[in-house]
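Okay, handing you the structure first.
Heads up, one of the protein chains got dropped from this complex, but the rest are sitting where they should.
Coming up: chain A.
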Amino acid sequence: MSRIKDLQKNLFGGTTSNARQFGMIFTLVAIVLLFQIWTDGLTLTSGNLIAVAAQYSYILILAIGMLMVIVAGHIDLSVGSIAAFTGIVVAKAMQEFAIPWPPAIVLGLVVGALIGAWQGFWVAYVGVPAFIVTLAGMLLFRGGNQYIGNADTVPVPTGFRQIGAGFLPEVGPNTGYNNLTLLLGLAACVGVVWREWKARRTRREMNADAAPMWISALRLAVMVGVIVFATLRFAGGRVGTSLPISGIILIALVLAYSFYTRNTVGGRHIYAVGGNARAAELSGVKLKRVNFMVMLNMSVLAALAGMIFVARSAASGPQDGLNWELDAIAAVFIGGAAVSGGLGTISGSIVGGLVMALLNNGLQLEGVGIDKVQMIKGLVLLLAVALDVYNKKQGRFSIIGSLLRQFRRDGPASPPSDPGSATTPDKARVAG
């Protein structure tokens, strides 16, 4: 058992918080294999993979923002409505005022930022729970979409459609593959090798034992193998198709936000606020600003996702973005984030989102109706989180569980009480 654990830890470079992701990656692989067999190999064809990437990239973009919102201890129910609202504003702007598409995209992002500032203001500075603020926003901006668009669809010009339905151009010699996608794949391979090498060097500088060489090699082999496979599939589709532009946007965002959440002070502050807001505040973290920025960022990403969706469907409509918030939230929780905040990773949320996406896709390929797909997705979400709760109760890798034990252990210390809170106005009382 401990050998397996060691392997798991070494392979995925993980601490306890990665344990659930580890499980999710296996779930993902299992789902892929299951559908691959069930659909007679249809799941992993070039055409299907390209379609999945184009169809679900905007949900995954939302999951990035949602992860940060949930880590900070909030929730955002308004992302679908914000996406729809931004979509119609941008579509109308291009249709009525003949704004070219590049400034229209900037306009969309600005609209997202303004909406985010509005919601962030209520959450961070007034102190209204995000659940309420964004529930209000959900109604407000859904209504706004229908008001501006007259509850009608508005088409968007071809140039704009590139961000949702576009592909990398065909350049260079005819290799039978999309050359730019091949180059991207090559860059990704170099990237993971470089990262592994750097990680080993860092471990050495910390005077810690790096994982054995064969573990590194195995991990690299698996990752490079997956990248090569994906590259060939995405590059080898119908001529004129490749990794979709929206997929490239998604990858860029994942890389940037992963770096931000893991390696920067700002990212760390989000986790600090979600883990213990009062402690963060007493450590000099600007609580209000963090909350404000997290909400603002979410709305900007929602605006981007909305524009990508509109671009893909060539028009903005009143039903755009319906229930997106639920998909994004589900992805984040399946990906291992804690409901109480402070825990979760971008990569986990992406894995969670991919689980949902491939489940959706595979069931649809099999011709399972939307009704049953929803039921299955609901059960998967419940099971994923229930399994985690169960594991905690069993005392296996348990994050929250270990915290509770800790509280019980320190009986003689006084019950935690906050001198600033309203219920215990007196100084925290000393047991004894």
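As a working rule, contacts are C-beta pairs under 8 Å (C-beta built on N, C-alpha and C of every residue); 3 or more make two chains touch, one makes a residue touch a chain; residues count from 1.
Note that in this section contacts and distances are computed from a predicted model.
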For the complex's missing chain, which UniProt name, "STAS domain-containing protein", "ABC transporter ATP-binding protein", "Glutamyl-tRNA(Gln) amidotransferase subunit A" or "NADH/Ubiquinone/plastoquinone (Complex I)"?
"ABC transporter ATP-binding protein"
Among A:Thr158, A:Thr175, A:Thr264 or A:Gln319, which one is in touch with the chain left out?
A:Thr264
Among the options A:Ile50, A:Ala188, A:Ala235 or A:Leu343, the absent chain makes contact with A:Leu343
In the whole complex, of A:Ala272, A:Met307, A:Ala331 or A:Ala357, the residue touching the missing chain would be A:Ala272
Tell me, which residues in chain A touch the chain that this view leaves out?
15-16, 202, 205-208, 263-266, 268, 271-272, 275-276, 278-284, 286, 342-343, 399, 402-403, 406-407, 409-414, 416-420, 422-432
